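Of the protein chains in this complex, one is absent; all others appear in place.
After this line comes subunit A, so read on.
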Amino acid sequence: MDVPRASESKDYLQQHKIMELFDNLTAQLVFNRPDNPKEFMANYIQTLKESRTANMNFPCIFDETNIGSVFGMLDPTKKGFITFAQYKEAMVTMGCVRYDTSPPGAEQDCISQDTFTREVKDSLSRASATFQPQ
């Protein structure tokens, strides 16, 4: 696309993370299937706006219990640790794109539940923050 207006539009989309925003909106709709989608989407955007100003509490489909259960599945014997390879696979499964590739415990190949939970939460909130960083 060589037209200047087309590249302007592409830049605009990237800068404001519009496609990620619509991805998240669609995910919420698939999960919840509300009877009034427009109202639901407007409310979601409201939560997003508030979290933007407060810089916390980003809306996200996964919550702590989900992360806990994923960890539990990876660690059935309840050692309290998972291997580095498992950690990377879990990140990919949860859809985390930018995560810490060398978290504490990576050398020993034992990553604790706390570290895991923290990394997942950070990465997911980065994914949900679909707006231009203030």
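Assume contacts are C-beta pairs under 8 Å (C-beta built on N, C-alpha and C of every residue); 3 or more make two chains touch, one makes a residue touch a chain; residues count from 1.
Note that contacts and distances are computed from a predicted model.
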Would you mind picking the UniProt name of the chain not drawn here, from "Armadillo repeat containing 4", "Calcium and integrin binding family member 1", "NADH-ubiquinone oxidoreductase chain 3" or "Putative adenylate kinase 8-like"?
-> "Putative adenylate kinase 8-like"
Absent chain, residues of subunit A that touch it = 8-9, 12-13, 16, 18, 21-23, 26, 29-30, 33, 37-39, 41-42, 45-46, 48-49, 52, 92-93, 95, 97, 127, 131
